[in-house]
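To start, the structure under review is shown below, and the notes come after it.
With one protein chain removed, the remaining protein chains of the complex are shown where they sit.
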Amino acid sequence: MEPVLTAILTVGAIGMLAGLILGVTAKIFYVHVDPRIGHVADILPGANCGGCGYAGCTDLAAAIVQGNAPANACKAASDELAQKIASMLGISVDQQERQVAQIFCHGDAAHAQRKFVYLGIQDCRAAQLVSGGDKACTYGCLGLGTCVQGCFFGALHMGPNGLPVVDTELCTGCGSCTKICPRHIPKLIPVSQKAAAFCSSHDAGKVVKEICEVGCIGCGLCKKVCPENAVEIDKFLSVVDPAKCTGCGKCFEKCPTGIIQSVVLTRDLKKKAA
Amino acid sequence: MQDYLLMIVAAMFINNIVLIRFMGNCPVVGVTSSYESAVGMGAAVIFVATMAGTTCWIIQKTILEVLGIEYLQTLVFILVIAALVQFVEILMQKVAPPLYRALGIFLPLITTNCMVFGVSVLNIKEEHSFMQTLIFSLASAVGFALVLLFMAGLRERMDATGRVPSLLRGVPITLITAGMMGLSFAGLLGMA
Partner (left out) sequence: MAARIVNEFTKGFWKEIAPLRFALGICPSLAVSTKVESALGMGFAVVFVLCMSNVLISAVRNLVPDKVRIAVFISIIATGVVIVELVMQAYFYPLFLVLGIWIPLIVVNCIVLGRAEAFARKNTIPLSLSDGMGMGLGFTLSLVVISSIREILGSGTWLGMLVMPEAYPGFGFLLRPPGAFVIFGLILGIMNVISARIEKKTA
């Protein structure tokens, strides 16, 4: 009987002591966490994409509750989510226009030259380190899909011609693809923008003509013909101002390489077939 | 002094707790896909294993042996480890929040890690003194952390090159790599 009693009492005592110590410690070292932070964090998408500039959704929730960030700081959240957060905390939020990513390079395998055959690690950041990448154009898309992997929302996939394609239904405009691309080729544009020159090359026209059939040569014809003065030429690259562009299409006809085009918000091709 | 040095080398390399003694494989396979999580886990394990090893030794000597209930070692040790980890977590959250944020999610994972419990039981089995317990626990945990770091680095590199055959991708190649690593560590046999 005695061994049984010893065993039961000892283990019971250890258990109770442990429980006591833990309970007391939890009370003494109680960390007060504002419960609203948890609620806001639940409303946010929870992808931890970092597009807001904070270290994850919980961090942003804390910032919003403390008043350091606006309720619509999350680019991945829809307007109604931002409204929900705002009304829960009793603050107001002003609407911002949604942004989507577009790939500012049309130099696929058929139109852009390569300097050498690259057999290294299949990541654009790695390829960039090898003599500045295997593409002849130092501003063009290397096509190894780093942006596709870096997208938190699955909105990018590699197209058949070696250039990434954006599914603008899924794209939340968080900007992760821009950050992860070593050449920052995916860029965010307002969803209402009607036209853009899909090139990132600042090389002179003569150079571009040799290495890429569709790159922007900076001829300026688009700027001349635009009735709204919506086009500027920034170091041999045409840039469309979305605020002024009406989508009239006069520049499309004049462009010798066809690089300035209307912005088409593309759905995922796979989904289209389904 | 030389005994301790020998013990450290033995615990870290020759009788490496993961690769030779087989304890603590689950984190090696599960946590090593990224280098940062491996670092976090390794640091947390060093912290917990050293404390758990010494605390369990003290409990064995002062309570279990005195009362003659050594057969309850399994039950008491695991309870003590679980309570200790919880205690440390609460303390850390208040006293060192950055450390808590870095290590926090791994601490509950370590409670049921074979490695921590195994080291505590090994200390008793091999009849270590208190100092030997402290050094053995610390050295074993450092050996564990080393394997985690090596494995994470190797895995990140292997995943990046994408040349692992699909048959072996993921857990299989990790285990085979662990075997190869163990082979190189076992080459030190005969030193101690």
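Think of it as A and B in the order they're written, each chain with its own count starting at 1.
What we mean here is this: contacts are C-beta pairs under 8 Å (C-beta built on N, C-alpha and C of every residue); 3 or more make two chains touch, one makes a residue touch a chain.
Because the structure is a prediction, the values reported are computed rather than measured.
Across the entire complex, the residue among B:Leu72, B:Leu99, B:Met158 or B:Leu188 in touch with the chain not shown is B:Leu72. Residue B:Leu168 is the one among B:Leu67, B:Leu168 or B:Leu188 that touches the chain not shown. Only one residue from B:Val29, B:Ala43, B:Ile63 or B:Leu149 touches the chain missing from this view: B:Val29. Contact with the undisplayed chain is limited, among B:Leu84, B:Leu107 or B:Leu122, to B:Leu122.
Taking the complete complex into account, residues 19-26, 29-30, 71-75, 78-79, 82-83, 108, 111-114, 117-118, 121-122, 125, 167-168, 171-176, 178-180, 182-183, 186 of chain B touch the chain not shown.
The criterion applied here is as follows: only the chains that are shown with their structure count from here on.
With centres set at the average Cα position, the gap from chain A to chain B is 39 Å.
Those residues of chain A lying in contact with chain B across their complex are 3, 6-7, 10-11, 14-15, 18-19, 21-22, 25-26, 29-31, 121-123, 126.
Contact residues of chain B toward chain A in the complex are 59, 63, 67-69, 72, 75-76, 79-80, 83, 86-87, 90-91, 93-95, 160-162.
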